[in-house]
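Note that one protein chain is taken out, while the other chains of the complex remain in position.
Up next is chain A:
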Amino acid sequence: MLMKRTSSVTRPLTGTKTRRLAAPVASIGTIDRRTFLKGSGMAVAGLAALGTFAPTRVRKAPAQEPAPTGAIEERKTVCPYCAVGCSIIAEVQNGVWIGQEPAFASPINMGTHCAKGAAAREVALGERRLKYPMKLEDGQWRRLSWSEAVEEVGDRLLAIREREGPEAVYWLGSAKFSNEQAYLMRKFAAFWGTNNVDHQARICHSTTVAGVANTFGYGAMTNSFNDIHNSKAIFLLGGNPAEAHPISMLHLLHAKEQGAHFIVVDPRYTRTAAHATEYVRIRPSTDIAFLWGVLWHILRNGWEDQDYIASRVYGFDEIRAEVENYPPDVVENITGVAPDQVERVARIMAENRPGTLVWCMGLTQSTKGHANTRAASIFQLALGNIGVSGGGTNIFRGHDNVQGATDLGLDSSTLPAYYGLSQGAWQHWARVWDVDYEWLKSRFTSQELMETTGMPVSRWFDGVLESVENLDQPTQLRGMVFWGHAVNSQTRQADAKRALEQLDTLLIIDPHPTLAAVLGERRDGVYLLPSSYTMEIAGSVTNSQRAVQWRERVIEPIFESKSDYEITYLLARKFGFADELFNQITVENDQPLPEDLLREINRGTWTIGYTGQSPERLKRHMEHQDKFDTTTCLGMSAPVEGEYYGLPWPCWGTPELGHPGTPLLYDASKAVSEGGLPFRARWGVEYEGDNLLAEGSAPPDSEISDGYPEITLAMLSKFGWNGEFRPQEALAMMAIAAESYEPSLLELSDEEAEDRLRQLLEEQDLRLSPEQRRSTAPGADGSSLQEQAITSYQTNRPPIAENPQKEESDDSQSGDTQQQTEDGFGEMEFGGGNDSEEEAPLNENPFTEALLRINWKTDLSGGIQRVAIAHGLAPFGNGKARAVAWNFPDPVPIHREPLYTTRRDLLPEYQTYEDRRDYRLPILYRTIQQRDFSQDFPLILTSGRLVEHEGGGDSTRSNKWLAEFQPRMFAEINPSDAAAAGIEAGAELWLHTPEGSRVRVPALITNRVGRGTVFMPFHYGGWFQGEDISGRYPAGTVPYVVGEAANNATTYGYDAVTLMQEAKATLCRIEPA
């Protein structure tokens, strides 16, 4: 063996502490890291390669010649891809991002990354990014200046608004936004005058939000990735975290190595299934039958948690009755799973508690997704697994900020924080925004449209293509804005293509041109504005476990791209409402300050407790990441001691209250002030005579040791706790009731507030009836606190979700906002309220009535939450989880066949829903299912993820480090199906689907899919039904990798509650190409 020159390369190694796998070791007097970058051009190879524009136009990226002495700074951001929320440490020198280091201190990823996180820096090279504003003119892409672009496209959109009304423009936002931008864009759409605004949650987890919120109270992952360490069984249903959430596997495998069972249920033997202790191959879209089949064994053997069910679950007997219909033979017939395996899963889950249930899009993307998620939630209730460490429904969200964007209402069915669209909700937000409600209303075509759910992103193209008589709005869509959203993530691409061609104006705001720019065969009317990646802006982001993390800006937006904040400002200025939109936000050089936006969010989002996460607190957590325990996420030393990492919502009250965040939802073993919670009393106190409040269960320190309704001012007054309000709090509530609230009231000193309060009371006092005075006086009539709570709740009942949104409903304040859709089906029914209850008219005096109805959601001072928590009460009440959701199409989930099914023998017994209308559109169910396609299309087509790519792939396929490792679209086919169709490995095939679409893809023949099932990944684009359309991209922006989009082939099908698209179960036929 030849050894040479070793001495010249040997350097003192401090890295012998390899045990910790290299906690970053200080370089001891070796070299100043990477000063050699000077002039090397290596880190900036991408920039040098541009050449299509004059170098003078490159903004803030003078990377070719870094100054020789530039110090290397470390900046911390959060990965822009999935919702695990991994920290990224970027090394920046002279404004150039030159390297990534592991973020060992992050309690979430502990230094690790998947391929996407490890490739994050590539976006700062950005060779294939959109470099400047462009428009399509006479079939040619032409470069524009920013001011030209904003003027031109702004004029076109204003002309549409003028001509056809605000509803004619669709504002499609993004789960890639920061919380601040998601909130800002929802507000922007409101100021434009439409609810036609949405984002990716619609097509990823909308059914989770709807199903889970209607069971437990909130529609979010209950526990945390870290908490899975405590699980004794992991039940993974329709998820492939090894590819979709790789860093979650760090935690899942940790649990597995500590002895947890790991059950993976999936039609494919996924890369996650390769690590399972029990793999269950299931027929696509039969999850409810499978879950009920497992529960059948649990109930038959008495393995359910009876005490838990009795004290914390409503309606479980109806579940028992339904589950009786799913004995082993029936379950085998529907799902294809052998009876002994179903029983084994039941035994594992029963004998290994706490167990967690994890699901992803295998469960959600279905015509019955809302029912799937409910069945899964009920399953966990049966085992007593909700609200316990190691248990939970751990729903892994998809995009980095899809949780935050959902929470902040970037959604056609609600305003921020699930307040809904009722008049009360609008009035709440008008107060927070400090704008006149009447002015807001004037922005809309009508109050009715203002309070009606807009169209969902899953069907925006139907809003373009459907004749106006079929739409529940006065106009078709004529303008479409894609702001950080891939078009090829929606099913039915053939229809999307036609719609793109029919639009008057198409505006794409994105770091990449995206497939939307080229899918339609247009010659003009397309505008592209380059926006920035989240590494190029600051802001907060909420990961799947509801933890909010603050991102530092790593670099300035490269090329001519601008931050989303700035673009919003420029458009708002063009549209004439920038002053109103930013009236509480510092704007410097056209740049709105994200910290100010977050403070505004803090002041309005009481329903879900986004109120305590001030920018200062979040930044402190990022700075002191190393002080958090990696299993509990609890801060172990100052200055974050006692707080949970990222202040997972609900983080109640104002930032000053110092609530630690809620690491596990509905964990009644901790006091509310320490992050504990009961189930939410969301649906009133009783339903058809049955008690909806918890029985004999309450968090410690609760002064009511039993269930109680959500907290109102009337209730606190009845308890005699109304003397505990601070002057500012009392003043704010009074002012809200007197309709004279303004945000500055919260800034007053104690004396000023007391003066104003006296003044206001004098004005109002005459209007207080004697009876009313009594009811606001401290009550001591001998009844228990619980009785008083229920009485005051019922007499001063705040409305419960009489608003039309589908996902989760929180109403605002006034009780008269009850609303019906035209057909009377759907809207309220999915809101969750027992709205049939008659309002008791108790106060003739509108001021006192308004005052007493102020509750934990509408009190803008946070006083009600503060006082409630001081007495150990949860602001949202202490209710039971609902096993029966009486407002849903199936109050108890039942199996229903997908619209396109090969199992005609299961019809009509398990047929789908009746056709219906919702979201301003007709929705077909039985009309489609009635027709038998199974002869011509005998195979099931399903779709899913690959680790190197995400979503429509516009970003990841343009990232050369990722594209290289997953360069080719494919379809997975079982060997027997391939043999039957005469298709050889690697050969091109045509895949046809029932609505007349076809795609040309290479065959990957594998046992990964079962016989009769074909799988395609959904990240590709740039081919349309056999034709390469990548030549239509602007020069230099075509992604490194193009291919046929799976959604070029997918078919019709929408969830009956949220209009989630069906992406997991349709039919197909394959032929050699």
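As a convention for this text, contacts are C-beta pairs under 8 Å (C-beta built on N, C-alpha and C of every residue); 3 or more make two chains touch, one makes a residue touch a chain; residues count from 1.
Throughout what follows, contacts and distances are computed from a predicted model.
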item	value
Name of the absent chain as recorded in UniProt (options "ABC transporter permease", "Formate dehydrogenase FDH3 subunit beta", "Aminotransferase" or "Glutamate transport system ATP-binding protein")	"Formate dehydrogenase FDH3 subunit beta"
Option touching the unshown chain, where A:V150, A:A175, A:I247 or A:I263 are the choices	A:I247
Candidate in contact with the missing chain, chosen from A:G70, A:G99 or A:G1026	A:G99
Absent-chain contact - pick from A:R121, A:K670 or A:R998	A:R121
Full-complex contact with the absent chain, from A:T112, A:S697, A:T1013 or A:T1037	A:T112
Chain A residues touching the omitted chain (full complex)	1-16, 18-19, 21-22, 24-28, 30-40, 42-43, 45, 99-100, 102, 111-119, 121-122, 242-243, 246-247, 249-250, 253, 256-259, 269, 271-275, 279, 947-948, 960-962, 964-965, 972, 1006-1009
